[in-house]
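Of the protein chains in this complex, all but one are displayed in their positions.
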Amino acid sequence: MAQAIAKLLYYYRTLICVVWIVLPIGCSQPSNVETALDEQILHFGLGAEPQHLDPHLATSVAAHNILSALMEGLVSENPKNLKPVPGVAKHWEISPDGKIYTFYLRPDAKWNNGDPVTANDFVYSFRRMLNPNLGASYSSMLYPLKNAKIYHSGDKRWEEAEVGVRALDNLTLELTLENPIPYFLELLNHFSWFPVHQPTIEKFGSFEKMGTGWTKPENFVGNGPFNLKVHKINSLISVEKSPTYWDASTVRLQGIRFYPIDAAYTEERAYRSGFLHLTQTVSADRIDFLKENFPEELHFEPYLGTYFYRFNLEAPPFDDVRVRRAFCLSVDRQRLVDKVLKGGQSPAKSFTPPGTGGFMPEDRFQFDPKKARQLLDSYLAEKGMEKLPPIELTYNTSEGHKKVAEALYGMWNETLGVEIQLLNMEWKVFLSTVSKGDFSLARAGWIGDYVDPHTFLQMWRSGDGLNMTGWKNEKYDQSLSMAETSKSADTRWEYFQTCEDLLAKEAPILPLYFYVHLTLRHPSVKGWYPTLLDHHPYKFVYLERDDAP
Amino acid sequence: MGQLNIQNLSVNFHSREGIFQAVNDIDLEIKEGEIVGLVGESGSGKSVTCNSILQLLPCPPAEISQGAIHWTNKDLLKQKEQNMERIRGQEISMIFQDPMSSLNPYLTVLEQVAEPLIIHNLATPEEAMQQASDMLVEVGVDRIRTSPNSYPHEFSGGMRQRAMIAMALITKPALLLADEPTTALDVTVQAKILSILKEACKKLKVSVLFVSHDLGLVAELADRVVVMYRGKVIEQSDTNTLFRNPEHPYVKALIACRPTLENSSNRLPTVDDFISPGDSKPKAIKSPPSSAPLIGKKTLVETKGLTVEFTSKDGKVRAVDDVSLAILEGSTHGLVGESGSGKTTLGRSILQLIKKTSGQILLHGLPIQEQSSLQKLHFRKSMQIIFQDPYASLNPRLTIEQTLSEPMTVHGIGKSKQDRKDRVIALLEEVGLNSEHLSRYPHQFSGGQRQRICVARALTTEPKFIVCDECVSAMDVSVQAQVLNLLKSLQESRGLTYLFISHDLGVVKFMSDEISVMQKGKVVETGTAEAIYRDPQMEYTRKLIDAVPRANRKAEFYS
Amino acid sequence: MKKLLLSRLLQAIPTLWVIATLTFFMTRFAPGGPFDSEKAIAEEIKVKLESHFGLDRPLLEQYLIYLQNLLHGDLGPSFKYPEWDVSELIATAFPVSLTLGILSLLIALCIGIPIGMVAALRRNSWMDYLPMSLSMAGICLPTFVLGPLLIFALSTNLGVLPPVGWYGPEDWILPSLTLGLFYAAYIARLTRAGMLETLQLDYIRTARAKGANSWRILTKHAAKGGLLPVVTFLGPAFAGLITGSFVIESIFFIPGLGKFFVTAAFNRDYTMVLGTVLFYATLIIFLNLLVDVLQAWLDPKARQT
Partner (left out) sequence: MMSAGTSNSLGKDAWLRLRANRMAVMSLFVLVGIFIVSLFGPALCSFSYEEQNLDKVFQSPDRVHLFGTDNLGRDLFARTAYGGRISLAVGLLATLVSLVIGVSYGMISGYAGGRIDSLMMRGVDVLYSLPFIIFVILLMVLFGRNFLLLFVAIGAVEWLTLARITRAQTLNLKNTEFIEAARALGFSNLRIIFRHILPNLLGPIIVYATLTVPAVMLLEAVLSFLGLGVQAPMSSWGSLIKEGAEKMDAAPWLLLFPGLFFCVTLFALNFLGDGLRDALDPKSSKNG
């Protein structure tokens, strides 16, 4: 037996030797971040695989991150404050009533196959976006255009609908709005307003058909600073600097590699191993650790989003405003933010994040356990109850949601003596449960689509598909409509304040905190600024060794 | 001093229960060119002795506590493993008992026969294959020429043992250790193998240590016989002397207790008859033959044109082909034939353990057809079977009491638990065991005791008819004698009817009133036991008779 | 053999049909649909989307259409990624999973079998206890612990190997090692058990009597018989490796099948669920068959039946 064992052990030694020889071969390669300095290639942790690369069908942040490299709309944005700067349109004029915009396209704007970008391309694109048969999720983004909704609902054909878009000539585009919208130019940076290349779309199928092959790398035609080179699903999306882009001289990056890593910890490990320049899906639990170990690289950036809970007003006990308010008043948001989240989030004392488009809502959701107790007691006394029956708190499965829910569990238990039952659900089950109204307290979140309070407050209109609380308030609806048609900022802010006030008094929802964008970013990434919508125009980004001490 | 010389060898086995001395201070000598027979029952230490020569005993649990084994000029017990590897298969080779399990099922026969040459660098692989092929032909495995890539499972037991012999002799060793090489084989095959072995050894001038439990067999082959009993050598002398003048009573018993063709007695002598405490004189052995006349007995079980077919890769095989038998009540019907002749299948199909393809089986003249479950239960009750291998036929996880009382529960025999227990005890006593054994598990019994338990289990349902399927074939002669006696006495006391299946004509003749001879699925000859023996009609039957070791006849003559 | 293959293939067809049917209706009855999302889309858009994917037809009709397409080998477009066909996605992911599976299986075999053999040869010594305890620990240690540990050690700290991805051969090492170590633990235990059983068989004694040394006994005589249980284990293990390595894929960011298998269910990507399930089932049936063939190859006795 000894001989056999000796041979087996010898085999083992050989195996280990081989491993030690193989390993250094891998060792000879420097990390992505190091090689990138010379190559000017940005390695970007995308967080998720985008569902579509068709700007008219795309829905996700991930898609935005890629499309903003591949496409350019009428206007572009200032990298620091996202103010509109000339894009495909060299300059524009706005009519005095704020309803007619005339864009003068630059003649050197080109598709990357060499074709010029024309006003008709935009007409075609908007028509496609609004085409009822395409089924674009974000088509309502184009509703500010006159008659857009009528066409989209299928009531009238394009020729009859007179949608407010017109090509005056090859390089002049006129857009007519339903109402004057102060933030209209900012809106144009959303990918739903991006143009598409008509011959390419039609080469691969009808223009009202989704999922044709035109978005594959070998077919894709865009007009942005980068061209799509590689798209391996769940693995890599690679773009390369476009030589045909009108402003190619500004673009310093030679390419961007997007990695759709959808596990936060995996992405963090990739970042820490020098595989990525940038990750935006940092888990809140990691903040302490990262703050300590990567103080220079961890960035807290404000983000236009609110984390909140919905009450179900259609079933007791939340059909009574006192209970809802008691729940709202007994949440110590500051403590939640400081002790549990610790990611630099700010406590949500209103629904709209303060400063959205310049709007400053008052702090209406306060922490007042005494009053909360009083409200609940009066409710209990009226109902003749000792205490509330156990309340179910529904959330979709995620460590972050669970942590917040567990923390609130503790607070409500302490202040109100309520028994809370946490129910986690798989995402799609959660969505269908909540939309059916089969919950009493449910977790929610909302990210603004554009920098205006409207993107937040519109969802509480009575009967809105996103409302889902069962809350109906005429005064709220009125104020909202008034705000939509008002031109002056002050009047609008006034109406929005009324809305916020109603939300706080009636409390159909419980705002908890405003999102923060947690980013790990390598110091060599330059030209990258914190912005509210998390837009970062790539043409201003570049890589440079960070020698600062 | 001989070629191999064992001195004062003792081997112990360690177990949880303590130390068991398997071989106790034995001396043994094998001279050049001599064939030595080593005889003893299972557990006598003969195989342990044989295995310890080549140091093939698993240590632990085995331990050679003292002694020396001198081979030419070295003590084998002091050799390093590497030296032993050189001796094994080159100077001393070995043949084992069970050719079924001793050949590697995953390698071709040719490869395995050639392997010793390759291991000991005696030939290149190609030469080795050629030599192996020649050697196999020499021992009678002709098919190796036509199908050189055969695997062991494609060979019959006899063919495999031939291959084992070829493998052992291919290196022309000086000594061959043969550990029960024919025990697992049919009688006819056994005779053939022995002659091959003898011939080959003479030709190659190989000394042989032939280990067997069968004295008769050893007598055919050996120049000198060594008898072991309970770890000790109790007698050794040259073959003729031993048979003519056995000294030790145990040896006398061994000679006497094998059933023979000539002797028809009602009861076989057993070892106890020779060695009993206080009384060393042999008890009366012979009693007058008492075959009751068969005339006037009714037929109990009858088959009419019974046919059983199996489907195999070569299509349908008829294992039992149009067999018609009539078994008389209270008699024993013997069934002989070589392995593969279909006798076992016939026995099982009568019991409906195997589905018949066509034909009829009648019990009390009534056909057993598709029955209702109640009838089936009744039918099961009246017919039972005893299997060949008492090790495999008892559920290892049930105690004896559970094994024996369960059938009573199922068939509703016995009024209460206590009643059933009493019945079980009575049965145990009837088969020669006692109530102490109730709570034991099968593995705690010897083979003979287990077969008694199997007999007792067959009796639990108080059947009329029992199929004994090779039920003594795997046993030592002395144990075999005891079991056969038991079966006979039960038949007398309970009026049982047996279908006694065996490949050993001697045993069958001892047991049976009538005998049927089977070949290739067909019954080729039927008649009374005497008639078959005295006047066999078929060449095949004659071959079976001739195959019974002549030494038995010789032994009888000497005794 | 041919007959066996043929009958098993014939059995596979109804099996696959039953699987397809059950999966089809299971997915449809699960709450939530492919187009639900937090920013709930307008009803009329949802209707459009549903009609685009044929979800507006009666369920039975959808089922029949699906079966009909299936007969033509058409698995349809993915609901989640409509720009891609399900078969296209499986075709890109399968080679990745296959490479990962084969590599980790090789690693598992290279490590597990010798360890199991040494343990069997040196039964009840430290050479048995130590590796067997380690292998038990290996079974306890979930891949989501081992994987990150390896990344921290070899990528983050030493910078020897890439931490994530599947772009070149250097990316293959860590994930297959993680997965391989887990399976090596199982294989070591199976090898040990099989070897222990085989080493006490009569024909091993025969080989010793021939003068074969322990290495020859181990490799030529005992290995085939002793490794049969390992071979039986390989079939389901391999199928599991290929599709069930979701955790590994997510730890190492590997674009394999396991991810589709899991996320398709979460996304209610009906066609993708069906596609991956059918693919997986076919794979299992095929691998079971392969194991049978392999067993027959190892065991001459099994070749006949």
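We call the chains A, B and C, going by the order they appear; numbering starts again at 1 in every chain.
Everything that follows uses one rule, which is that a residue touches a chain if its C-beta (ideal position, glycine included) is under 8 Å from a C-beta of that chain, and two chains touch if they have at least 3 such contacts.
This one's a predicted model, so the numbers in the text were calculated from it and none came from an experiment.
Visitor: So there's a chain missing from this view; which of the remaining chains does it actually touch?
Guide: It touches the following shown chains in the full complex: A, B, C.
Visitor: Which is it among C:Phe152, C:Tyr167 or C:Trp215 that touches the chain not included here?
Guide: Result: among the candidates, C:Phe152 touches the missing chain.
Visitor: Touching the absent chain in the whole complex: find that residue among C:Phe53, C:Tyr66, C:Trp84 or C:Tyr280.
Guide: C:Tyr280
Visitor: Can you tell me which of A:Glu297, A:Glu426 or A:Asp464 touches the chain that was removed from the display?
Guide: A:Glu426
Visitor: Give the residue, chosen from B:Cys59, B:Val410, B:Ala426 or B:Met538, that touches the chain omitted from the document.
Guide: Per the contact definition at the top, the residue touching the missing chain is B:Val410.
Visitor: Mind pulling the subunit B residues that touch the left-out chain?
Guide: Residues of subunit B in contact with the hidden chain: 14-17, 60-61, 348, 351, 353, 376-377, 379-381, 383-385, 387-389, 392-399, 401, 406-407, 410-411, 438-441, 443-446, 454, 457, 460-461.
Visitor: Going by the touch rule given at the top, which residues of subunit A touch the chain that is not shown?
Guide: With respect to the unshown chain, the touching residues of subunit A are 265, 283, 285-286, 288-289, 335, 339-340, 397, 399, 402-403, 405-407, 409-410, 421-426, 429.
Visitor: I need the residue numbers on subunit C that touch the omitted chain, in ascending order.
Guide: Residues of subunit C in touch with the missing chain: 11, 14-15, 18-19, 22-23, 26-27, 29-31, 133, 136-137, 139-142, 144-145, 148-149, 152, 232, 236, 261-262, 264-266, 273, 276-278, 280-281, 284-285, 288.
Note that only the chains that are shown with their structure count from here on.
Visitor: For subunit B and subunit C, what's the span in angstrom between their mean Cα positions?
Guide: For subunit B versus subunit C, the centre distance works out to 49 Å.
Visitor: Counting in whole Å, what is the centre-to-centre distance of subunit A and subunit B, each centre being its mean C-alpha position?
Guide: Once rounded, the distance between the two centres reads 84 Å.
Visitor: Could you pull out the residues of subunit C that touch at least 2 other chains?
Guide: 213
Visitor: Note the residues in subunit A that touch 2 or more other chains, in rising order.
Guide: If we look for residues of subunit A contacting two or more partner chains, we find 2.
Visitor: Which residues, counting only subunit C, touch subunit B once they are in their complex?
Guide: Subunit C residues touching subunit B: 200-203, 205-213, 216, 220-221, 224-225, 298-301, 304-305.
Visitor: Going by the contact rule set out above, which residues of subunit C touch subunit A in the complex?
Guide: Within the complex, subunit C contacts subunit A at residues 30-33, 36-45, 48-49, 52, 77, 80-84, 89, 92-93, 110-111, 114, 117-118, 121-122, 127, 148, 151-152, 154-156, 158-167, 170, 173, 213-215, 217-218, 250-253, 255, 259-260, 266-268.
Visitor: Would you mind writing out the residues of subunit B in touch with subunit C in their complex?
Guide: Residues in contact with subunit C: 54, 56, 58, 82, 85-90, 93-94, 96, 98, 101-107, 115-116, 119-120, 151, 153, 164, 167, 312-313.
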